[in-house]
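What follows is one structure encoded as structure tokens, with my remarks underneath.
Complex shown without one protein chain; remaining protein chains in place.
On to chain A.
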Amino acid sequence: MTTSDEGGSTEGPAPRPHAGAVLAAGIVDDLRGGGAPPGPEEVLEDFVAFTRLVRNAGVPVTTDRVAAYLQALRLSDLASEVATYWAGRLTLCADPDDVVRYDHAFAAWFSADPRDQRMGRPSQPKPRVSTMAALTEPPPGTGDGDEEETPELRVAASGEEILRDRDIAELSIGEREHLKQLLALLRPAPPKRRARRRRPARRGEPDPRRTLRAALANGGEIGDLRRRARRERPRRVVLLIDVSGSMSPYADTLLRFAHVVTRRTPTAVETFTLGTRLTRVTRELRQRDPERALADAGQAIPDWSGGTRLGEVLRAFLDRWGQRGVARRAVVVVFSDGWERGGAELLGEQSARLRRLAHRVVWVNPHAGKSGYAPVQGGIAAALPHVDRLLAGHSLTTLAELLEVLRDA
């Protein structure tokens, strides 16, 4: 029945039925397998078509969710709009962001106002978030300045060493292509933390349980002491990348760097971009293919090369993610030149807060590697007292250094 809803969802100005009592009686009978009043199939199709609208609104609706939705409808009082609303919201959504999108779709579909309905038609889908369908689209130009069609400049092996130390902002397009390949060769080692769980080990504290078990096998005689030690697990790494105008020459490379780090330990790395607002790009960067990951991340970031409100955005990060647990005991790396348009007090305050939550705070400033640099700009000066390390991040060599700092953090 999911395949036969083409006509119902894509064309026809006939008003979609909202959950009116008459129709409700129809679908109730239909779903319960009772008598067949005229056209219950159509009503059912309409509910399935509604899930397509929800999917087009950006909620990742899968077939099993649709099945759950129909099952929930069967148990709900369809004459009540509230019940229909909740049946869908509970089964189709999986995230607070989904709830907002679902609300829009629901209002458009079940509203009596035909204008709203047209607005919500699948023929005019809202901008997609990264659904599966979005992945099949050709990656749109995100304006990073690294278009593929430029003839590639082959850099000789001897040139590689030079490239490693060059400032990324000054590279030509061909050199950037080569840098991409070099970036992919980086082998990041994640920082480690001691886990709660213990593992059998050669040395460490005595392990009573395994000792007893060995004794059991031995007829109750305790032989050698078994030992255990705490495991080590990757420590969470949080990358906060400034994508404002002043950082735009570095943003693409830094996101690539984030992708390399993410691919190494996908569940232990979180990446956010900072600009005029906060964007989480972790999910996009977890994809294996770097080009696809970058394209999707680029699409998700609404504020490329805009202004900076570093303090405010940092606070948004801490409020919504950091304090809840993402920054706790994590190694937090901030990639930013510290240009702050507003006053720097807020940035100082929030940096102090970040320092209290995180295990280590590393600030990477591309300008810090240039000769004659002094951290005197308002933003960086305010944040610096609350930072464990200030590093340069303008070249491949300095990024490799950052990886070493991360490993030892």
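Worth a mention:
Going forward, a contact is a pair of C-beta atoms (placed from the backbone, for glycine too) under 8 Å apart; a residue touches a chain by one contact, two chains touch by 3 or more; residues count from 1.
Everything that follows uses one rule, which is that contacts and distances are computed from a predicted model.
For the chain of the complex excluded from view, the name given in UniProt is "MoxR family ATPase" [choices: "MoxR family ATPase", "Cell division topological specificity factor MinE", "STAS domain-containing protein" or "ABC transporter ATP-binding protein"].
Not every partner is drawn; the one left out touches chain A at residues 60, 62, 64-65, 68, 71-72, 75-77, 82-83, 86-87, 89-91, 93-96, 98-99, 195-197, 209, 212-213, 215-216, 219-220, 267, 319, 323-326, 328, 353.
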